[in-house]
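The following block contains the structure, expressed as structure tokens.
Only one protein chain is missing; all other protein chains are in place.
Chain lettering (A, B and C) follows the sequence in which the chains are written, and residue indices restart at 1 in each chain.
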Amino acid sequence: MTEQKERELYFWLRLIREFEDRVSTLDRQGKIQGGVYSGKGQEAVVVGVCHALRSDDWIFPLHRDLGAFLVKGADPNRLMAQIFGRRDGFSKGKDSFLHGGDFSNCIFGATSMLGSTLPVAAGTAYKFKIKQEDRVAIAFFGEGASSRGDVHEAMNFAGIYKLPVVFLCENNFYAYSTPNELQFAVEDVASRAVGYGFKGDVCSGNDLNEVMKAARKAIERARTGDGPTFLECKTYRYHGHSEHDRATYRSEEELITWESRDPIERWEVYLEKRKYDIAAIKEEVGEKVKKIVDDAVAFAEASPVPEGPEAMEDLYATPITEG
Amino acid sequence: MTEQKERELYFWLRLIREFEDRVSTLDRQGKIQGGVYSGKGQEAVVVGVCHALRSDDWIFPLHRDLGAFLVKGADPNRLMAQIFGRRDGFSKGKDSFLHGGDFSNCIFGATSMLGSTLPVAAGTAYKFKIKQEDRVAIAFFGEGASSRGDVHEAMNFAGIYKLPVVFLCENNFYAYSTPNELQFAVEDVASRAVGYGFKGDVCSGNDLNEVMKAARKAIERARTGDGPTFLECKTYRYHGHSEHDRATYRSEEELITWESRDPIERWEVYLEKRKYDIAAIKEEVGEKVKKIVDDAVAFAEASPVPEGPEAMEDLYATPITEG
Amino acid sequence: MPVTYIQAINQAMQEEMARDENVMLLGEDVGILGGAFKASEGLLERFGSERVLDTPISEALIVGAGVGLAIQGMRPILEMQFIDFIACGFDQIVNMAATLRYRHGGQTSCPIVIRGPCGAGVHGGVYHSQNPEAWFFHVPGLKVVAPATAHDAKGLLKAAIRDDDPVIYLEHKFLYRRIKEDLPEGDHVVPIGKAALRKEGRDLTVITYGSPVHAVMKAARDMASEVDIEVIDLRTLLPYDWKTIRESVTKTGKVLIIHEARLTGGIGGEIAARIAGDLFEYLDGPVMRLASKDTHNAFAGPMEEYIIPNQEKVTEAIRKLAAY
Partner (left out) sequence: MPVTYIQAINQAMQEEMARDENVMLLGEDVGILGGAFKASEGLLERFGSERVLDTPISEALIVGAGVGLAIQGMRPILEMQFIDFIACGFDQIVNMAATLRYRHGGQTSCPIVIRGPCGAGVHGGVYHSQNPEAWFFHVPGLKVVAPATAHDAKGLLKAAIRDDDPVIYLEHKFLYRRIKEDLPEGDHVVPIGKAALRKEGRDLTVITYGSPVHAVMKAARDMASEVDIEVIDLRTLLPYDWKTIRESVTKTGKVLIIHEARLTGGIGGEIAARIAGDLFEYLDGPVMRLASKDTHNAFAGPMEEYIIPNQEKVTEAIRKLAAY
């Protein structure tokens, strides 16, 4: 990897953390009205995967993948406006958080219904295949979402046609309060891949180098016609399920253990080993991301609150007006 | 196995074939109004499984499992009335074929929606478990139904709680006209079991001895608290998907190959090897099953056609009458 | 040459797939078999297996993949082998497809058509006779159409395929081979959102759609000497053609709504309520409704006849309103 790339990756890790931390703070201050689902602690997964993509590849993020929006190219200003529910958000205020995608950057906005984006990603990948475009679709989902029927239907279909899709599971050991042992009877959800006739792979989601290696392999496989991959990244969310959740269902020790595996600190150690001036980098990047997020908040706050009647817009592409 | 048991098994094989052949004939004669889905060729599966059950075990048959009804104890007369849509059928004419179960024999009536019985079987097995009843639930389904999301949700749940359930897949290589290679990218659907943390097993569904062996193991496992099994039986349906289907999507040779593996003929060969007087048995059983089916048809034809207003009955257990 | 209702559906798909290479068909047994009812006969041979896709038995996948194709510029037709199975893809329709454009603030559209055989009268029993339109009628972002003639079956399907919004296309299996018509030459499209005034009349208005249209037309002919009936075939249910309804009801002052879907919660309730609310002063009698009874569609013949609004009940209901 080039130094530039290694620094860029560091920038993304830090930007995501800064952005999400700010959103959490704004939420505590009562400035955000919708649910906030922090991905703090999981940054290496979205950075590792999205950084390996081309701009015309599509991603299908779920509720905890705000970072994927950023790395895939979404404008931080608009993303913040989206979270504020303002007119400059991707949804124009019609919904909040990650329910509005950014089509100009090939980012799909999910519904709340976990797992339901996977069939959509499969359909997108089918189009790439039959139109012989060497593009790839990435469907993100938590290990909790993996229990949904839609996930099965999508994976089975993708297997049949060897579609250029990566099923990217962020296994953070909890679905809201529910621990993995109440969610499935296996260690690795990726063990399901064999039942669909494609590759399963497991990696540490807190180690950016590992994620990048596994993601690159999976994306390459998809792009060259070798079919889907079920890539499972083991990771952990520091915050509760949403900012309202005090997460009393898990132990302090567990959190501390995982904090000691922080993906950003790990990357800093790696950069240090590469003999870069980490102190300088930290400061420089810190200022840069703070500025971006400051600007995003200012932009979002200045963005107009939609007016009532706008609720009737964007329902139909070709509305039929009543006679 | 005792001679008595071996003869009994033969009786069931022959009864099912006689019953289904008669239903097909009646259908050709225009005497049956609903869809008829013949399981001809697959008899060894339902016989092998159901014969290994206790009367208080539950079965959840799908559309091609008429034989399972018979072996599990359903009255042939009522079953024929069910197919005729008469008042003495399990549905009292409200639906036909296998959409009405026989609760007195622990047989569940499916909806048309393939795969949707599997969650119900899992729920039933959960009750057996928490009430510490050593009973077992068997969910039958075709390899085609295995693509439904409900199947995944049910298997995952059953895995978590090690439920006393057997997922019994009759892989007959086609879902209506769709061959297996367009349904999934694996050889054995049972390979999915590992992803749910329980045992998968594959056997020849045309060899009664093999089915019995595998079924007994799976049922034993369930009954003793060792959890679910995904048991896949490879078999073949001689008829089209329904009696209206000429099945031009498959080759004559393929059909002939499978007919040469006929489960009933195989059992006859086995009985011969055991040195029974097979000619006598054939004749005796032939007469017996013919009589049963003759009687069933007579019973069904004599059973009243429901009257119009009966359509409003049995909707609610506690109807609320309008003031 | 006269064309059956199901041939009309086949023609519409053939012509649209020939016209636009982004039109495709996904569903169970739509390819090799040509569809359980042969609606897609010949399509696989003509357009190939990439565009005519035999899917696994996965209704949620069918709809969801359809959305994924649609956002990439394709125009998928999604077949439910029986419309009853639409319940298995329900979330993908009402939450994924119907809100796609809305939650993206207009960045995308969702040109999918979900079609399949609906309706009773053929001994289909509980799961092969459903009329699910009311569920989707309550979901903004969707359009719902229900042709009653071969002419409309073809023209509305072509319109639905070209429409940029998700369209639920309800084809009535009772009509598949029972009606036959000569169709117009050339590119024959029936606009979504416009009802057909099947017959003008002065005494009362019957509003209907789908299979009952034929019973109503027969009644109108048979009773011509007694009563002069105006017949509206809605064709599009969502959004329904209020202008045509209003003009008719303000003229006749009496109205009967007939559908095969069951009464309670059926779309007839909405239309009757709208008429009773907005046109109250024009009404010379109660807004009447005739629909299937509030039960599942029972299998046995006499029960099914008891449930559905057959010819006899249609005639009787019209007579009752006329006498009011």
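The definition used in the following text is that contacts are C-beta pairs under 8 Å (C-beta built on N, C-alpha and C of every residue); 3 or more make two chains touch, one makes a residue touch a chain.
Values in this document were obtained by computation on a predicted structure and should not be read as measured data.
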Candidate in contact with the missing chain, chosen from B:Glu43, B:Asp75 or B:Asp95: B:Asp95
Residue of A:Val36, A:Ala52, A:Ile107 or A:Ala175 in touch with the missing chain, whole complex considered: A:Ala175
Touching residue (missing chain; options B:Val45, B:Leu118 or B:Leu231): B:Leu118
Contacting the left-out chain in the complete assembly, out of C:Val126, C:Ile207, C:Ile229 or C:Ile318: C:Val126
Where the missing chain touches chain C, by residue: 84, 87-88, 90-91, 94-95, 98-99, 102-103, 126-127, 134-135, 137-141, 238, 261-262, 264-278, 280-281, 283, 285-289, 294-296
Chain A residues that touch the omitted chain in the full complex: 33-35, 85-86, 91, 93-96, 99, 111-116, 144-145, 147-150, 175-179, 182-184, 249, 305-312, 315
Residues belonging to chain B that touch the chain removed from view: 89-95, 99-104, 108-109, 111-113, 116-128, 130, 137, 149-150, 153-154, 156-157, 160, 313-318, 320, 322-323
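We take it that only the chains that are shown with their structure count from here on.
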Chain ID, smallest distance between chain and overall C-alpha centroids: C
Chain A-chain B separation of Cα centroids, rounded to whole Å: 45
Whole-Å separation of chain centres (CA-atom averages), chain A against chain C: 40
Touching two or more other chains - residue numbers and ranges from chain B: 147-150, 182-184
Chain C: positions in contact with at least two other chains: 55-56, 58, 60-61
